[in-house]
Structures are given as C-alpha cells and as structure tokens.
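Some notes on the structure that comes next.
Of the protein chains in this complex, all but one are displayed in their positions.
Labels run A, B and C following the written order; every chain starts at residue 1.
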Amino acid sequence: MQKVTSSQTIRRARARLGLQPVAPINEDEQIAERHRLWWSRVRVALREPLAEFLGMVIMVLLGSSSSAQVLLSKGQQTAPGGNGYGPYQNINWGWGIGTMLGLYVAGDSGAYLNPAVTLANCIFRQLPWRRFPTYAMAQFLGALVGTGIVYANYINAIDQYEGYRIRTVPPNPTATASIFCTFPQPFLTKASQFVSEFIASAILVIVVFAFRDPRNNGIEKFPLMMFFLWFGLGAGFGWNTGYSLNPARDLGARVMATLLGYGSEIWTAGDYYFIIQETAPFCGCVFGGLLYDLFIYTGISPVNTPWMGLKHILRPDYAFGVAKARRYKDVEEGDT
Amino acid sequence: MQKVTSSQTIRRARARLGLQPVAPINEDEQIAERHRLWWSRVRVALREPLAEFLGMVIMVLLGSSSSAQVLLSKGQQTAPGGNGYGPYQNINWGWGIGTMLGLYVAGDSGAYLNPAVTLANCIFRQLPWRRFPTYAMAQFLGALVGTGIVYANYINAIDQYEGYRIRTVPPNPTATASIFCTFPQPFLTKASQFVSEFIASAILVIVVFAFRDPRNNGIEKFPLMMFFLWFGLGAGFGWNTGYSLNPARDLGARVMATLLGYGSEIWTAGDYYFIIQETAPFCGCVFGGLLYDLFIYTGISPVNTPWMGLKHILRPDYAFGVAKARRYKDVEEGDT
Amino acid sequence: MQKVTSSQTIRRARARLGLQPVAPINEDEQIAERHRLWWSRVRVALREPLAEFLGMVIMVLLGSSSSAQVLLSKGQQTAPGGNGYGPYQNINWGWGIGTMLGLYVAGDSGAYLNPAVTLANCIFRQLPWRRFPTYAMAQFLGALVGTGIVYANYINAIDQYEGYRIRTVPPNPTATASIFCTFPQPFLTKASQFVSEFIASAILVIVVFAFRDPRNNGIEKFPLMMFFLWFGLGAGFGWNTGYSLNPARDLGARVMATLLGYGSEIWTAGDYYFIIQETAPFCGCVFGGLLYDLFIYTGISPVNTPWMGLKHILRPDYAFGVAKARRYKDVEEGDT
Partner (left out) sequence: MQKVTSSQTIRRARARLGLQPVAPINEDEQIAERHRLWWSRVRVALREPLAEFLGMVIMVLLGSSSSAQVLLSKGQQTAPGGNGYGPYQNINWGWGIGTMLGLYVAGDSGAYLNPAVTLANCIFRQLPWRRFPTYAMAQFLGALVGTGIVYANYINAIDQYEGYRIRTVPPNPTATASIFCTFPQPFLTKASQFVSEFIASAILVIVVFAFRDPRNNGIEKFPLMMFFLWFGLGAGFGWNTGYSLNPARDLGARVMATLLGYGSEIWTAGDYYFIIQETAPFCGCVFGGLLYDLFIYTGISPVNTPWMGLKHILRPDYAFGVAKARRYKDVEEGDT
C-alpha cells in the first residue's frame, strides 16, 4: 500500500481524532493530485470514522427494518403465504446480513461497528486507545441516523399498528419500540439480563479473534463469517435479551426513539435495561478476548506478558507506560 | 485477454449499439476461425445484450416462480408439512438466488440486470452512456420473456386459484398479478411508496459499489454476496412496496401481464404505482452512488472532481464535454 | 496430474465400460505399488462409476430423509417449537445440501449425479458417449440403494404414520410414496407436467454451463453454488411437479419402492407420471444446453459448427463421423 503524502493540516486533524497521521488509503498518483479538492481533504482526514458511520447506517437500516417488517406485518392475511412478511428468523437474517454488508462498506478499521469489540481490540490487539472515542462517536451517530431512516420508512405502518401518533414501549402489547432497541423478557432477573448479554458478547469476541488469528485458521472471508456468527447468536441468544451486544447501536437507537416521541419509558423499561446494554457487552467482549488469548493466542497480547496481563490491570502505571511507548512508536511510524 | 480481430461489420454493428467495437471475449485461435459462421458473428456483435437478456430471464424465472409457488399453494393441506409450499421467506430465497445465478450467467458487463444500477454505473463509474439504452432494452426483453414463461408454467394453478380465465390485480383478495410485479401496501402514502423504494435502491448501490471498490474490501465472489444483499432487502424492505427496485423487471412484467389479460388495472393499481417503480429506483441508485462516493470512494468519480461533482449536474455543457472526451478515448482504445 | 501406468487388464476393463483407459487419479509412487492389491485394481477400473454411485447414495440419503422427516413428523406437538420437525423449506435444504455434498464426494467426472446433465455434457461438452450408460447405471444403482437405506431408517415412522405394513401412493391422504419419488399436483394437465420439469431442467443446465464456462465467470466453488441452484429450483418449481429433474433418481426410487411393497400405483399414479420424469429432464437439459451455447458460449460445441449444430441432428451420418473421430482421438490420447 503506497501511502499518501498528505498535507500537514490533514495530519494534524487526524492526530487530534486519535487516528494515524496518514490515512490507510491505497492511492495512485492520479488520485493524489485531487487532494487539493476541499472535500477530498476532509474525506482523507475523516477516513475511518466516515467508513464506520456509513457501515453502521447500513447495518442498522437492514437490521431494524427486518425487525419492523416482522413486528408490524404480524399475521397479515394478504401476505404471500398468508401469515405476515416473515417469522422471527427474518430478524436473524436481517441483522446477520446487515452486519456483513456494513462490514464490507466500513472496511477493516479494527472497530467492527461495535464499541465493545473496539474496546477488546484496544486492550488485546494494540488498537490505539486514542481512536476509541472517535470510533465510538461515529458508530453512535450511524445508529442514530439509521434508526431515524427506518422510522421514516415505517411511519405509515407504525401509525396503522399502534394508532396515529401513539408510540409505546414493551410490555405494552402493541409496542413498537422494540423495532429500534432491545428489551428483556419479563421473567428475567437483573443478573440474568446481564449474564445473557455477557455470554453472547464473549462468544462474539472469541470468534472474531479466531477469525483474525493468522496462527489459527485465520481467514479472508471475515464479513461472510460474521453473517453466520450473528445468525447463530440470534438463534441462541435472541430470546432472553434480544442480542444487541452493541452499546453504540443501543444508545443511538434509544436517543433517536426519544426524539421521535417514545417517551422516557424507552429508558426505564425492563427496570432501566439500557444500563445493562451499556455495560454487559463491554464486559463480555473483554472477557471473551481474555479467554481467547489465555487459551489459544500466542501473538502479542497483554496476556502474554508477565503476570498473565494482570500487571496491566493491577498496576495502571505499568499499563500507562506500555501504552505511552506504543503511542510514540505509532506516531513515529506514521511520520516517517 | 487476447482480443478477437473481428471484421469491420461486427465492429460497426457493435458501435451502433453503444458497445465497445471489440467484444470482451477471451478466445483462442481455434475459436477465432469459427467467426466466419453466421451465428457466431451475430453473437459477437450482441455479446453483452445477449448475456443481459439470458441472465434476466433466469433471474425472473427463479424469482417470479418462487412468488407464484408461495401465493398459489397458500395453506395447501396436502403439502409436506401441511401448510403450503413455502412461506413468505421463500420469495427472498427465490429472488436472492435468481439474482445471483442471473449474474453468473450474464457475466460482468457493468449492467447488473438492472437499469437503475446501470445508470449509477454510467454516472459514477465511467460506463459509457451509449450502452445504457441497449442494456436497458435487453433487460426489459428478458423480464418480458421470463414473465411469460412463469405464466405458462403456472397457468393451471392460476386457473385453479382465481377461476378459469379470471385474472385480477390487488387489492382483490385472490389477485395473482403480484406474482409478476409488485404492488404497495394499502396504508402507504404516495410519498412513503417512493421513500421505501428509494432507500432500498440506495442501499443496493452503496453495497454494490463497496463490493466493486478495490480500495475497500473489494471482493471476487460478487454474485454470492448479491444473494445475501437481496435476501436482506427482502427481509427489511419486502413488505411496504415489494422491493422490486428494478425498472426493467417491473416494466417487462407489467407489459407481459397486460398482454396476458390482467387488464389496465395492472397500471392503475396502487394509484398508478408503476410510476414510482419507474422513477424511485433510478433516484435511489444514483443517490446511493453519490453517498458512497462522498463518504468512501477515492477513485475516479465525478464526486472527486471540482465542485464535488455538482459541476456535472449544474453545468451540462461541462458534463457533455467530459463524456465526449471519454467516448473518443473508448473508441480509440477499442480500435487500436 | 501424473497418470498411473495401469496394467493392460485394467485398461481393457475400463475401455469396455466406456471410460478412458487411464483413470484420472493423482498418484505418487508409494501408492502406485499398491496396485498389485486386488481391490485397488478393481477401484482403479471402476473409478468414476464408484464415485458417482457413492455420491448418489449421499445425495438421496440426505434429500429423501429430509422429505421423510417433514412428511412424517407433520404437526407433531412434542417437537421443539410445537409444529413438526421442519416445514416444506426443509426439503429444499435437504436436497440442496445433498446435491452439494454428493458432488463433493463424487468429484468432477462430468456426470454430476444426473443422467440428463450427463447427456447434455455428451452432446455439448465432448463427454464421450460411451460413458453415458456406465454413468447412468451407477447413478441408478446409487438412487436404488439410497432409497432403500432411507426406507430402512424411517420404517418405524412410516408404520406409525400409514399403519403397520400399509404403503400407499398419492393422492391417498396418508401416502408416503412421495418421500421417495415425486408426484404432480392433481390440477396439472399432462402438458403442464412436462413443461414444469422441462423449464426447471433447462435452468439447471444453463446455470451449470455458466458455472463451467471459463470465458464467463467460471468458478471454483461449483458444489456450493449447486446448493443455491437446487434451493432456488425448490423454491420456484417444487410445487407443480416436485423438481426431481433426474431420471436416474426417479427410476431408482420407483424400482426400490415397488420392491418395498408400494404396489403398481407407484407407476400409474399421476396418469403414468413416471414417463414425464424419464423424458422431460432429458429434453429440458438438452434444450438448456442449446440455449446457453446459442446465447453465450464461444468454446467448442456443436452449436459453434456449420448449420448451428443442426447438421448433427439432421444428418446423423455427419454426427456419427464427428463422434467417431473424437473417440479415436480419446483412445489415442489415453494410450500414449
């Protein structure tokens, strides 16, 4: 990959966002000369966040739309086949395909459309910590925008299903909020809510790390495999808590739903379930990464350092020193 | 790819159809000598349109047949499993697989069995404009013929379902016209009809452009991925308006249905819904292409020219000049 | 591929079966020395028929078992989910996966587990005609044995479903013969029965030829694509006539069903439907091959000879001469 000699301005803008000073774009000379154009310069500066944003929009569009279609067309007699436009499995297809295609659009920035996976990559795979807030913000905005578009597309159908301008949240029987974000089954204890999301998140990162491990069946067709992974998670972890496993998707959807008039119940439902959504995936993904590295990984990872990586956790000064050294190295490499 | 030294006649015939003077066929000498045969010469002259035509027939055959099977066998007790030959999802499979296999048959001409995608490729990816009418005509004829074959295959079943020689259009409860072309849900406003097709078309082109972008996860297995894309669109955008997203397929099917006796309601149903079908996919595909190029694409595209591509739209003379220059270049390259 | 220097006996045995004198096995020396073993010699002599046989058994085992499971477990309340072990779509999965895995086991002999496809390959792709009977016999025996194993596996369930030792044929409401072979819907005319199988068979060969055409998107993952093709055929052509499209599978299953006590109705049902099964796939596959070669194929094919291949049909003496010349060439190449 031949790197672009960007201007000093772009480099500084990228560095401020926590990105490598030079964008990972494979350019030929003909393209490089277009860098004098205003928008091309912005796009180079925001390369990875723009990709994460658009990928997230695609993912949420396909995923939430499939939820909307299943929920709102339930039992419709005039459907081909006579029983609505798709069963529960339709949602597995929608989110599986949405994630796969979102990843094809977003490319391979190490963020994977999910701040919890991004975090696991920061901790275990040397993704620079400075990028975390930029990626998470792009993911959040993508979920926000995607949710808004899905709502706009289904506004007539929601009006017909719930009644004109009525918008409710489960356990209301005609609630439509579960199109946009997830709610737990009523019989679950708080601990079980957490456990369900935690286990599924751990599986997510174990499998992602296996896909990305060149020493262990590392593969090329990563996004296709993500379709199967998400379908499988929907088949086994979709009932209890809805397998969002994605704090950015959840937060973006809840904020947008609030703006669209679903009221404060969107936050209080399921006994403030959104708190689980903003914590369990992070914990689960980190635990999954830890497990994979303990059991399988022989590459560079904090687990393969003294005290099995616990030195990073128990002695923050040590972790800080390692991270600092790594950052200087990144900057140097980028600038040479 | 070793190019055939076609005779002057073939070149002129191809140029008149808007095609490159030399057909993109990889030949060895043994085959080249067969060019004296009459049919081989015709086939070389019509290479891409013939491929688009046959691919379109395959796509419509598999897609519309799946719609027919689901609709007409609804609730049949003697089916294995006791409830008809497939639910709504069957249609997602049918159109997804039909598109995939049609693309394998049609090859990679840049037209992708869809005039709206062809248009986006003309605008953003330097597909010569002169080819658009030829491709669109081949696609239309393919849809026409494919629809006719599906009708012939299901004529007994339609007679049984609707009554002998009775052919109706939704919202008639036993209508069978929706086997061949799509109709919107009754609760949709005109604007929502447009929006639903527009969004889905935009997703279509964003993903196609991502698949075809060598700078961003560009991939080889394009047709397989198109299966997943269409399945996902069916899962999320199949209810509102039926996700045709293809003006040629829609027009071909409506013309054939008129010839087969479905009457003028095929055009007036859904408040002249066919107009949406002939406009929204074009708008959506172009918008999707614009979005992808704005957010991600760094290759040659009008978006990466002065004024962010708007110069092409706001100043037609400029666009005309660029296109003209490009055409001369094509002709020259073809003739050398 | 280094070819084995087989003994004179093996060569003669293979030639008598219509096979190339030298089996297409990639051997190293260590293996070659095992050729003195009796069974190794038999296996070399019968290489392709044995592979077709085992592949056919696998295909029928997985396919017919899925039909059996759907039919016999219909509506069972104690099933997980409460409604039997799979809907109609289950059969699409079973036959699609069965065909794919059967092809992986059988390898690439040009016969593709189907005498109708074998025939199309003989006519259009220079597969030696002498091999046709050997392949067809192996396929027939594979279907016979596979059907027998499926029956043995489901004998308790059939006894429970139909009654002890009662075995009937559609349209009897508790008929189980449709597990093993296909029967048409009662509303179909004789012509429509033929048409449905004909169209589906034509699609089958068009797509197979496209997959195998190196000039047009020829691909490596052939068996995986066959899964999608069969799934699509099941989605669109499964209702009318059951999409067997395979004279060997049908004949093998009917002969075995007769032996197992289903009576002569297995042959007379659907107004002697088995005659359609033994003719329409051959006609459809040949027509599909003709269509593909007319529209797309530029390689060696009778269509790309004088009179567009009709000389082969209208003047048998010419066709005989070409075939003879080809055979001598094969023998020579094999022996050198």
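Note that contacts are C-beta pairs under 8 Å (C-beta built on N, C-alpha and C of every residue); 3 or more make two chains touch, one makes a residue touch a chain.
Keep in mind it's a predicted model, so treat the numbers as computed, not measured.
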Query = Relative to the complete complex, which of the depicted chains are touched by the chain excluded from display?
reply = A, C
Message = Using the touch definition from the top, which of A:V44, A:V70, A:L127 or A:A253 touches the missing chain?
response = A:V70
Task = Determine which one of A:A15, A:A235 or A:V255 touches the chain that has been left out.
result = A:A235
Query = Which residues does chain C use to touch the chain missing from this display?
reply = 25-27, 30-31, 34, 37, 39-40, 43-44, 50-51, 53-54, 58, 61-66, 68-69, 72-73, 78-87, 89-91, 93-94, 97-98, 100-101, 103-105, 107-108, 149, 152-157, 159-160, 221, 223-224, 227
Query = In the whole complex, what residues of chain A lie against the chain that is missing from view?
reply = 67, 70-71, 74-75, 84, 86-92, 170-171, 173, 178, 185, 187-189, 192, 195-196, 199, 203, 206-207, 210-211, 214-217, 219, 221, 225, 228-229, 231-233, 235-240, 291-292, 294-296, 298-300, 303-306, 308
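Following the convention adopted for this analysis, only the chains that are shown with their structure count from here on.
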Query = Does the chain A and chain B pair touch with the same residues on each side or with different residues, judged by whether over half of the numbers are shared?
reply = different
Query = Once the Cα atoms of chain B and chain C are superposed, what angle does the rotation have, between 0 and 180 degrees and to the nearest 5?
reply = 90
Ask   = How far is the middle of chain A from the middle of chain B, if each middle is the mean of its Cα atoms, in Å?
value = 32
Remark   = Two or more other chains are touched by the chain B residues 84, 86-87, 89-91
